[in-house]
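Missing here is one protein chain; the remaining ones are kept as they sit in the complex.
Letters A, B, C, D and E mark the chains in the order given here, with residues in each chain numbered from 1 onward.
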Amino acid sequence: MKMIEAIIKPFKLDEVKDALLEMGVHGMTVTEVKGFGRQKGSKETYRGSEYTTDFVPKVKIEVFVADNQVTKVVETITRTAKTGSVGDGKIFVSDLSSVVRIRTGETGESAL
Amino acid sequence: MKMIEAIIKPFKLDEVKDALLEMGVHGMTVTEVKGFGRQKGSKETYRGSEYTTDFVPKVKIEVFVADNQVTKVVETITRTAKTGSVGDGKIFVSDLSSVVRIRTGETGESAL
Amino acid sequence: MKMIEAIIKPFKLDEVKDALLEMGVHGMTVTEVKGFGRQKGSKETYRGSEYTTDFVPKVKIEVFVADNQVTKVVETITRTAKTGSVGDGKIFVSDLSSVVRIRTGETGESAL
Amino acid sequence: MLSHMSSMRKILPVLLFLAMLAGGAVLYAPDAVAQAPAPEAPAPAPDAAAAPAPPKIDTGDTAWVLVSTALVLAMTAPGVALFYGGMVRSKNALSTVLQSFLILCLISVQWVLWGYSLAFGPDVGHIIGSLAWFGLNGVGVEPNADYAATIPHQAFMLFQMMFAVITPALITGAFAERIKFSAFVLFTLLWATFIYDPLAHWVWGVGGWVRNLGALDFAGGTVVHISSGVAGLACALVIKKRLGLGKDSMHPHNLPMTLLGASLLWFGWFGFNAGSALASGALATSTFTATNTATAAAALAWMVAEWIYRGKPSALGTASGAVAGLVAITPASGFVGPISSIWIGIGAGVLCYTAVMLKPLFGYDDALDAVGVHGIGGTWGALATGLFASKAVNSAGADGLFFGNPAQLGIQAMAVLITMVFVFVGTLIILAIVAGITGLRASEEDERLGLDLSQHDEKAYS
Amino acid sequence: MLSHMSSMRKILPVLLFLAMLAGGAVLYAPDAVAQAPAPEAPAPAPDAAAAPAPPKIDTGDTAWVLVSTALVLAMTAPGVALFYGGMVRSKNALSTVLQSFLILCLISVQWVLWGYSLAFGPDVGHIIGSLAWFGLNGVGVEPNADYAATIPHQAFMLFQMMFAVITPALITGAFAERIKFSAFVLFTLLWATFIYDPLAHWVWGVGGWVRNLGALDFAGGTVVHISSGVAGLACALVIKKRLGLGKDSMHPHNLPMTLLGASLLWFGWFGFNAGSALASGALATSTFTATNTATAAAALAWMVAEWIYRGKPSALGTASGAVAGLVAITPASGFVGPISSIWIGIGAGVLCYTAVMLKPLFGYDDALDAVGVHGIGGTWGALATGLFASKAVNSAGADGLFFGNPAQLGIQAMAVLITMVFVFVGTLIILAIVAGITGLRASEEDERLGLDLSQHDEKAYS
Partner (left out) sequence: MLSHMSSMRKILPVLLFLAMLAGGAVLYAPDAVAQAPAPEAPAPAPDAAAAPAPPKIDTGDTAWVLVSTALVLAMTAPGVALFYGGMVRSKNALSTVLQSFLILCLISVQWVLWGYSLAFGPDVGHIIGSLAWFGLNGVGVEPNADYAATIPHQAFMLFQMMFAVITPALITGAFAERIKFSAFVLFTLLWATFIYDPLAHWVWGVGGWVRNLGALDFAGGTVVHISSGVAGLACALVIKKRLGLGKDSMHPHNLPMTLLGASLLWFGWFGFNAGSALASGALATSTFTATNTATAAAALAWMVAEWIYRGKPSALGTASGAVAGLVAITPASGFVGPISSIWIGIGAGVLCYTAVMLKPLFGYDDALDAVGVHGIGGTWGALATGLFASKAVNSAGADGLFFGNPAQLGIQAMAVLITMVFVFVGTLIILAIVAGITGLRASEEDERLGLDLSQHDEKAYS
């Protein structure tokens, strides 16, 4: 199994979530994060004085899936989260050694 | 070493934390997250109009432990976080290649 | 590629961020977390009655880097995040199997 | 949960309280008697002309009217601003608060320049005031016996200004969270000038034709509440629903703020109603009593209705009930006694709660219930005045149906109808004009982002 | 930290300020002289009957009393509502605000129906008023010289209503964050009817037996503050501690809200105290001076005490000190001069701060310090009236110990004792009754979830 972590633009969350649902992902966990990267925070002025914020609000989606689903999930997120402008975010995939569903104690893919 | 990530119901946090302490886990990191899964958000009505929320508030606990502790920790979390109703959450285990304690620079298990 | 996760004291964030920038890390993702460890929450009194908070506010920095950068990044964070007092935090390193930049679809190190 | 709550022991206080109100019934008759005639009491605005008072400024009366003016100002900002501001989602909190605040600014200037003249200036064909008082030309500090014999003319002008201010502010509840800022500004100016000012003239201006019909409206049930409610309905119908209604959570982002607003409305409403006596004394006092009593009864009625129907009483419901009561008692406050006030309040609480609950059936999105509370509550109040008014309370008024004068109810209904038709049609026309010039709704993207950021580049909270 | 703060340079302003207060001492004597007798000043409520005034309504007096009534209403909602609402955890914020708001609704109706009659109606055996004025039957707009000769009777009724409203609201601070809503409603109705109304009759009603003892209580130190404080103690003892006290953080969720509430209390208290002159003029003015001065002194005293003891002055402490000062000066405000007021304020700040700090020792959970501030502050104020009262300030009053009449102190102590015993016992009985009918506490699960969600299915913030 794999853990897929995607960092995307907040307003894309609903779209991505719905698309993942479509393709049969049953669950995901979302965290609000601050991102730092090529996309710089906006240059804001307040009462005449100017400043730039380094961090940009982003949303992190964690999805744990069976190996055979990985490519499809990554492809789906890439498609739906894309706007084409800097700051669209990234998708990171890493290995997962085991899973347990607390309620039932099930383990392995059936627990996802 | 392993990284154990558990997504549980918020009100279970204290219980789980105390249990882990009991069994000798010295640290953990907690994040507030929004979960999406079988447990759907409640169907709410406000001023006559109805709607359902997709996401449910959850808490993510990250614990990094030595390999020999993994089963015990997973078992402990499963036991204490369980309510038996949908939405109890999941536990994900993955590998950890190295650890450093910033204060001392120690590495490996002794840094946990 | 590796995923580096550092849990540090909030007020050190800017310092660490700037240092990472210096050494050529192009991006990072930051999350506000609550930490539990050797450093205990302060013993507070309010209107005469006393209590202690278990959790301490921390900041989690996630940086995904190419293998050859790992040691340098870890060293940098260790140096800049250190205060020498309990609660400085930890750095965890784990493997990353693949990366995608949503905007361009690039994969691998070039996507970082 | 409901089953739980309605278990005998839990519901007992409710019954106990119902009994308490029932207590009022027995007391029906006494009410009239309870109130000794108040001949020395200055008559309410509409009939002020009748009062034979020497045009000498009274310091007590002036103090009371100036304070009342300040109180009514506080109803709009911070009152309505917070009441509505707390009910929207945080991404629209600031823009909602700003709407009320800005209306205070816009109308204050509009009123001084031409508004007051149109509404209260020398009558032209019973339809509108002339522009003779443009820029307060001729509106000085000596009393104008036509409107208030014991206070400076400008004090009356100021007091009326605050009524002209709050009315459009009430409407904002209907198009909250989606109107374009420029459209909002334009709409407010046009509506105040072409709807409010003429209507105020009809009902309160010397020579106004509705006033001549003999309809009773002590503090503005028709001019302020029915008109804002009906205008709100027109807006809600034309501007359509908020995006995501019925799908996303539209829960209030800050209910303590809403309760603060409701409390300030209650506080300020004493100026609104008791201040409408335009003098300090007996009439102001009995009006004060009626206002407070009806408000409390309405809040309790809404709460109980909700407790029974929903299973749990809510804070928002209780506050909404209080506002409904304030709205309903407004036209009656100077003509009814305490027990009548209780009944008017109970009616308001139950009727408005029902209206708000049924809203979805009609399919328009009256976001913050301007229609349900001001439209319905105002209508009930205007009619209730025709039921409960008593000359024993205010000799300058008239008797209502329950005091042997059924005709009054007809007159009241007539005034309500006239107001509704005029305001509804007029508002539709104005909306069409505004749509043509600035467009009405913020773009879908702007609405999703929230009006605070999209219209003002600001965030309520950082 | 403490060592840090108390380093000479840092603490200097404190000393400087202590010096400033010390300045007051020198001025002790002049105080009496400073105040010229005010024969023309209308006497305070208790002795109004004595004042030989023609029952003609005075517009200035009426304006002042109506405004004062509105101000006292604002003390409960939004005043107490926010003061307490900001001090609880966010999961209980809304329910706490609602409690004050709802009490305003409940008592407004209760007072009109039977409360006013029980408290001020025709005396029955010096113990209670008859029900002759049920539903304000016979309570009209002409003045009632027994209570206030220059304002409409209903104006007096309204002013007193707001006192009946705020008293139970103050109690809510003692059982905050854990009471069941239905229990709260029932408790409020019973307490107001069986404790407040009789007590008010004893102390203020014509024929009331405590009033006849000659105790001085200008604006309600015993009836309002001691009674709410003692009732709060009974509640805290019976209802027990909040879950997690001493373990979880019970920090206030929104202190700016609490300071807003405190400011509004200060603002409204001018109506409470100066309004109790029931007329506009000399007495209202000297009362205003005493009120403002004592409040400021108390806030500073609490802040300094905290600065010294805790190492840092706090905003919550300063605000609590101000409220303590307002409470303490209430019974004395119409009888003392400015310098006496400073001393009463200092006493209040120090005593109440100490009380609040020692609270844990006694082991009851007076969540928001209704006991520590209103109970202790009220008692100190009632006794201080017996020390500092001066006929030179109010000829209709009496001299206190410091002005050569030690007897007064005894009378004051007696009134305090009577109030405490009656209220404490009475409240225990009522709590037992309520416990039997609805139960007192929310279930453990409900309490953990928070009263907002469990009792009202609402969230303060979304």
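Brief remarks on what is shown
One rule holds for everything that comes next: a contact is a pair of C-beta atoms (placed from the backbone, for glycine too) under 8 Å apart; a residue touches a chain by one contact, two chains touch by 3 or more.
Here the structure is a predicted model, which is why all the values come from computation and not from measurement.
When the full complex is examined, the chain removed from view is found to touch A, D, E. Within the full complex, the residue among D:87, D:119, D:139 or D:179 touching the omitted chain is D:139. Contact with the undisplayed chain is limited, among E:252, E:331, E:381 or E:400, to E:252. Contact with the chain not shown here comes from a single listed residue; of D:119, D:216 or D:460, that residue is D:460.
Contact with the omitted chain, checked across E:161, E:319 or E:371, is made by E:319.
Counting the whole complex, the residues of chain D in touch with the unshown chain are 57-63, 66-67, 69-70, 73-74, 77-78, 81-82, 85, 93-95, 97-98, 101-102, 104-106, 108-110, 112-114, 134-142, 151-152, 154-155, 157-158, 161, 181-182, 185-186, 189, 254, 257, 437-439, 455-462. Across the interface with the omitted chain, chain E contributes residues 1, 9-14, 16-17, 20-21, 23-24, 26-27, 30-31, 33-36, 38, 40-41, 58-61, 63-64, 67, 71, 89-90, 249, 251-256, 259-260, 262-264, 266-267, 270-271, 274, 279-286, 288-289, 292-293, 295-297, 299-300, 303, 310-316, 318-319, 322, 337-339, 342. Residues touching the missing chain, restricted to chain A, are 44, 46-53 (touch as defined at the top).
FYI, only the chains that are shown with their structure count from here on.
Any chain bridging chain C and chain E, meaning touching each of them, is missing here; the list is empty.
Among the remaining chains, E is positioned farthest from chain A, on the basis of C-alpha centroids. Between the chains D-E lie more C-beta contact pairs than between any other two chains.
In summary, the pair chain B and chain C forms a contact in which the copies contribute largely different residue numbers, shared numbers making up under half of all those used.
Computed from the mean C-alpha positions, the centre of chain A lies at a distance of 18 Å from the centre of chain C. Chain B and chain D have centres, each the mean of its CA atoms, that are 52 Å apart. Shared interface positions of chain C, defined as residues touching 2 or more other chains, are 31, 94-95.
Residue numbers of chain D whose C-beta contacts span two or more other chains: 249, 251. Remark: the chains found to touch one another pair up as A-B, A-C, B-C, B-D, C-E, D-E.
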